[in-house]
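Mind having a look at this structure? Questions to follow.
Of the protein chains in this complex, all but one are displayed in their positions.
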Amino acid sequence: MRAAVLSFPGSNCDRDLLWALDTMSGIDSELVPASAEHLDNYDLVCVPGGFSYGDYLRSGAIARFSPVMSSLREHADRGGLVLGICNGFQILCEAGLLPGALQWNRNLNFICEPEPLRVVNTDSAFSNVYSQDQEIVLPIAHGEGNYYAAPDTLAKIEANGQVIFRYVDNPNGSLNDIAGLTNAAGNVLGMMPHPERAVEQLLGGTDGLGVFASLKAQCEEATTNAAR
Amino acid sequence: MNFLAKIHVNYKPSVLDPKAEAIKTALTRMSMDNVSSVLYGKYFELELTADSVAAANTQVDRICDELLANVNMETYRFELEEQSEVRE
Amino acid sequence: MNFLAKIHVNYKPSVLDPKAEAIKTALTRMSMDNVSSVLYGKYFELELTADSVAAANTQVDRICDELLANVNMETYRFELEEQSEVRE
Partner (left out) sequence: MQRVEMSPRDIAIKKPYLDWGLSVCEYDRFRTKLGRLPNYTEIGLASGMWSEHCAYKYSKPVLRQFWSKNERVLMGPGEGAGVIDIGEGKAVVFKAESHNHPSAVEPYEGAATGVGGIIRDIFSIGAEPVAMLDSLAFGELTEPHTRHLLDQIVAGIGGYGNSIGIPTIGGETNFDPSYARNPLVNAMCVGVMDKDLIQKGRASGVGNAIIYVGAKTGRDGINGASFASGDFSDAEQADRAAVQVGDPFMEKLLMDACLEVTRKHRDALVGIQDMGAAGLISSSAEMADKAGFGMELNLDLVPQREPGMIPFEIMLSESQERMLLCVRAGSEDEILKLFKRYELDAVVIGHVSDGHQFRLTHKGKLVCDVPVSLLTSDAPVYHQHGERPARLAAPQADFVPEIADVKQTWLALINQPTVASKQSLYRRYDAQVKTNTVQLPGGDAGVIRVRGTKLALAACTDSNGRYLYLDPKRGGAMVVAEAARNVVATGAKPIGITDCLNYGDPTKPENFYELEESAQGITAACKALNTPVISGNVSLYNETNGKAIYPTPMVGMVGLIQDLQHVTTIALKNPGDLLYLVGKTGPDFNGSELQKLLTGDIGGHLFDFDLDAEVATQKAVLRAIRTGLVSAAHDLSVGGFAAAISEMVLAGDFGASVEWSQIPAELFAETQGRFLLSVPTAKQGDFAALLGGNAELIGTVSATADLSVKLRGGVDCQFSRAELRKAYEEGIPCRMS
């Protein structure tokens, strides 16, 4: 399995994510600049946290015009896996790869704290090693993580079972406590919490490893199936 | 031709805007209870050149739609003013 | 009397605005090089009641000065519209 971690000017969790994938989860990964024009040869493309291009207009609004975004779209259309974390989630929403938008936290403050989450759907490439309704703790660190979608969109998301993670104590005002969700096809996930910050006991916990282990399991299964 | 585009981007009424709420709370704290509603939006002015009014219109509309507003939660409106020469 | 105040708050020209710079960069990336300048400001609409135009004016001015704008680096301007009844 091979993974790319996109690096936009202003991304600041790219190296953390690379470490979590490569060193901590044994997934062969590399950084790919936002100027890249191809994303062939990757099973998984990750869009990391940070403040792409300063995030001055709206989070993620400017990153979507980066050269690499059209290849990312093709990768997603082919059914390739895409994981957007924090600013990555915002970018994927802005780019239309995920429904809805992320607005200012209800209390208008940036919030950095460990956050309890519930894994509400384990039938997904991103959560298959967790158990249904398992409670995990992942750090959050964002100012604009308040998930919004128009009522009809939200209804569809729920009906399709696209929500993967929900907050136990909604910290930011997200509709339906949504902390992470996929697109309708299920191959693109966006989440505000940072699984890559929860991969070592030394730093406070390992609950995030499950996301990467799930992706690995999914890819291995796909490879086995292909070989058959 | 030179144009000045004046663009307003606001939240859709269905979206609860925490920043507007915060201003309302602050006004109450300043004993300004006679302010009954607050809208907090973004305002842009762009100077651009284009061959025609129609062309300028199309372009500004695209800029709003793709960049300045997130149509999932925001709406935009703009006016175009033709300018004799570039302002400084 | 009911009023609608339309308020624009912008940076003073000498202040570097990284937000406007970022938008300009994005426009270049969208191949919209014909946009020569970008201003990014805040826009507010307040609905309020007051006894007179003068009273409304004074109050809105105070709100701008103390709350909505930081006069160290921003300037503001506003218009007042009298309204027959409260809009919703």
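Order of writing sets the labels: A, B and C. Residues in every chain begin at 1.
Convention: a contact is a pair of C-beta atoms (placed from the backbone, for glycine too) under 8 Å apart; a residue touches a chain by one contact, two chains touch by 3 or more.
Here the structure is a predicted model, which means the values were calculated and not measured.
Every visible chain touched by the undisplayed chain in the complete complex is listed here: A, C. Contact with the chain not shown here comes from a single listed residue; of A:42, A:56, A:148 or A:165, that residue is A:56. Touch with the chain omitted from the figure is made, among A:40, A:113 or A:169, by A:113. In the complete assembly, the contact with the undisplayed chain comes from C:14, out of C:14, C:52 or C:84.
Subunit C meets the missing chain through residues 11-18, 21-22, 25, 70, 72-73. Counting over the whole complex, subunit A has residues 9-10, 12-13, 15-16, 19-20, 49-51, 53-56, 109-113, 139, 141, 143, 194, 196-197, 199-200, 202-204 touching the chain that is not drawn.
Keep in mind that, in the parts below, only the chains that are shown with their structure count from here on.
Mean C-alpha position of subunit A lies 36 Å from that of subunit C. Distance from the subunit A centre to the subunit B centre is 31 Å, each centre being the mean of its Cα atoms.
Distance between subunit B and subunit C, defined via averaged C-alpha coordinates, is recorded as 10 Å.
In subunit C, the residues that touch at least two other chains are 23, 26, 30, 40. Residue positions of subunit A touching 2 or more other chains: 57, 61-62, 65. On the side of subunit C, the complex with subunit A involves touching residues 18-19, 22-23, 25-26, 29-30, 40. The touching residues of subunit C, counted against subunit B in their complex, run 8, 10, 23, 26-27, 30, 32, 34-50, 59, 63, 66-68, 86.
Those residues of subunit A that touch subunit B in the shared complex are 57-58, 61-62, 65, 93-94, 99-101, 103-108, 146, 148-151, 173.
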